[in-house]
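Have a look at the structure that comes next, please.
In this view, the complex is presented without one of its protein chains, the others remaining in place.
Here is chain A:
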Amino acid sequence: MKTRFLNIFILSLAIALASCDEPFKLDPKQTVEKVVIEGLVTDQPNRQSVKLSKTNSFYSTGPSPRISNAVVTVSDDLGKTVNFIHNPRNHRDSVGIYIPEEAFTGEIGRTYKLRVDIEGEIFEAEDMLAQVSKIDSLSYEIDEDEVDDPEVEGKIYEVLMYIKEPKDEVNFYLIKFYRNGVLTLYDNNDIYISDDEILAENIDGVAGPTIYGIGDEAKVELYSLSRRGYVFYSDLSNILNGDGGMFGPVPSSPRTNLSNGALGFFQVSAIQSNTIKVE
């Protein structure tokens, strides 16, 4: 949170100072194809999946190439292994997505290990399922900035969160905001993460970034992250919002728990959520 805040700030300042920006044609020197893995195991039913794809050329449009012939398994530290199978319902949108052969939910404190075998090339990762705090309640109020200058016409409410942050343990959080069931970011490169080092025990009425109108249903999901997960999302945010290394850091690939040079992350999280209707 704190870094993101500063980097974005510096970039926006650089852009504000800039009288102009214009399109710039990239001319990549090489076409490297890398495996991208997006794995998720949670403590909620039906929220375990692994998506396999490849890197794409910079100027491509549409989805990136998917990998559908891999052997994917997830095992826990008790030795239980679950096979993940590719797109069992043969859904057109789910090419490259693997789901468990038999349903399971993650347990807090367990470590999970992902193994992906793509034509003999092995990629592995492990992550720990950490506890997450409860979102005690939500409320909403008018966001004055949106009244003055609405991003979306009529969406002038922001949602406030009330959470008790346990100070006797180290926690990392990822927060997702939904509007009427759809994941909604204020800016499409936003990632909302925080460590608890600078958080007070009582989070009373901190506003979320997503804006709502009358009749909208607001849902907030709080994910626990391991330290590795937090570092991954923080790096991802840096690369999405970087300034090309002028004031901010030189861009580089996010640090990941995946082996063998794969991009992406294998995330293991507990999820707490709460919902409120704006009336």
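We adopt the following convention: a contact is a pair of C-beta atoms (placed from the backbone, for glycine too) under 8 Å apart; a residue touches a chain by one contact, two chains touch by 3 or more; residues count from 1.
By definition in this document, contacts and distances are computed from a predicted model.
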item: "SigE family RNA polymerase sigma factor", "ABC transporter substrate-binding protein", "Acyl-CoA dehydrogenase family protein" or "TonB-dependent receptor" - which is the UniProt name of the missing chain; value: "TonB-dependent receptor"
item: Candidate in contact with the missing chain, chosen from A:Asn171, A:Ser234 or A:Ser269; value: A:Ser234
item: Candidate in contact with the missing chain, chosen from A:Ile203, A:Ala218 or A:Val278; value: A:Ile203
item: Interface with the undisplayed chain - residues on chain A; value: 2-3, 6, 10-11, 13-15, 17-26, 28-32, 34, 36, 38, 53-64, 167, 183, 185, 188-189, 191, 197-207, 227-228, 231, 234-236, 238-240, 242-255, 263-265
